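A single protein chain has been omitted from the complex, and every remaining protein chain is retained in its original position.
The letters A and B name the chains in turn, as written, and every chain counts its residues from 1.
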Amino acid sequence: MNTTQVEPLLMTGREAMRAAMTEAMRADDRVFLMGEDVGRYGGCFAVSMGMLEEFGPERIRDTPLSESAFVGAGIGAAAGGMRPIVEIMTVNFSLLALDQIMNTAASLRHMSGGQFGVPLVIRTTTGGGRQLAAQHSHSLDGWYAHIPGIKIVAPGTIDDFRWMLGPALADPDPVIIFENGALYGASGEVSPTDPGIPLERAIVRRAGTDISLVTFGGTLPTCLDAAATLAERGIEAEVVDLRSLRPLDDATIMDSVARTHRAIVVDEGWRSVGLSGEISARIMEQAFYELDAPVGRVCTAEVPLPYAHQLEQAALPSVERIVDAAMAAMDGTALAVAS
Amino acid sequence: MDARETVFAAIRKVAPDVDTTTLPTDVDFREEAELDSMDFIGILTAVHEATGVEVPETDYPLITTVDDFAGYLTSHHAA
Partner (left out) sequence: MTTSTTTAFAMPSLGADMDEGRIVEWLVAPGDHVERGQIVVIVQTEKSDIEVEVFESATVDEILVGEGELVPVGTPIARMVPDHPSAAPVEESEPEPAAAETAASSAPAAPAAAAGGPGVESEAGHVTSPVLRHLAEELHVDATHLHGSGPGGRVVRADVERAARPAGRRITPRARRLMVERNLAPERFADRSLVTGADVLAAPAAAPSIEPSASEAAPEQRAATERTRQESMRRHIAELMSRSWREIPHYHLAQRLDLSVALEHLGAANERRPLADRIVPGALLLCAAARAARKVPQCNGWWHGGRFEGSDTVDLGLVLSLRSGGVIVPTIQRADELSPAEMMERMTELVQRARQGRLRSSHLGEASITVTSLGERGADEVIGVIHPPQVALVGFGAVRNEVWPEADGTGIVVRPTVHATLAGDHRATDGVVGSRLLTQMQSLLDGALPDELDALAGGT
């Protein structure tokens, strides 16, 4: 690819992922896309729009309505030498393929004594906030990050939507990409060439001195908004975009906390027994003597996500709640909230 | 030594910030110079050291002004 101009492009999330898949499929015949409605319909969220026309039905495969079957097929294809991209329409439906993911994809390299692995990429849409109600609004990134044998990544910027797929496909082990549905329509700058950021690296999106907001995916924009509000109050927040949820980039997180001495973890999952607790524990283990306040957590209220707009918004992490948690940390406390 | 000067010297010793050159001698000097009971005992002690005159508590009302105090010293010194 010859690029004489290096100005950044403006794309939406879906355009960025489409561009990433298109580039991968053009470069490598082993790569193909499989999932519900990815072909004729162009993808439930229009991500693969137009790709059937370019690559044909063998490489853009519409599957039956059975997550367990087509994820299993994908695992088989990967084990057989292909580089499939399996799209699970939303993470809510991935539960039907959980056995395949945990007991086959994640375990096969280990159980085969290293004889073969599963270089599978699963893309799935996650998150709530679009009034899709309790069964269609889960954030299970933390759940999946619990499983050894797979990598979990969550792009939070459009640039990551464009450039995370490449290294994910190159990875010899399963990688699940959690794409927050809210970001498909969002616009952002995209580097014209691969910036070459390692898949497991967390990135500081906004430098600050007073408190670290540690987050990923759909809540990254919320944290950046919260940081702007805090700045009006004289508090400079540093926003850390985790990007990789398994493995977690401890070094970047602890480096941030060592500079700010306070941290709030913002996670769209539920608080109890979740990713936010894991990160808090790691900060306690590795940066205890740097802390000037307990690590706070802002998560989704512990309820099945409501359908009504106001209730749903009230349940999800919001700028207000992040700001409140940060203010409490500046006072040396953590908010003792149930959600 | 002039009795009044003795009093002034004692006041200056205890409260060096007081300008004894302008201190009225016919008013309650404790009030005027804002001296408290500890200061007062300090002044009496300094006067005692200088003159040998020890003023009993019962005689405190007799030495309210610098003039009174000086007069008291004169009469007691003589005695």
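Things worth noting here:
As a convention for this text, contacts are C-beta pairs under 8 Å (C-beta built on N, C-alpha and C of every residue); 3 or more make two chains touch, one makes a residue touch a chain.
Note that the structure is predicted; figures quoted are calculated from it, not measured.
Annotation for chain B: contacts to the undisplayed chain at residues 15, 17, 30-31, 34, 36-38, 41, 44-45, 48, 54-58. Residues of chain A in touch with the missing chain: 261, 288-293, 324, 328, 331-333, 335-338.
Basically, only the chains that are shown with their structure count from here on.
For this pair, chain A with chain B, the centres built from the Cα atoms lie 87 Å apart.
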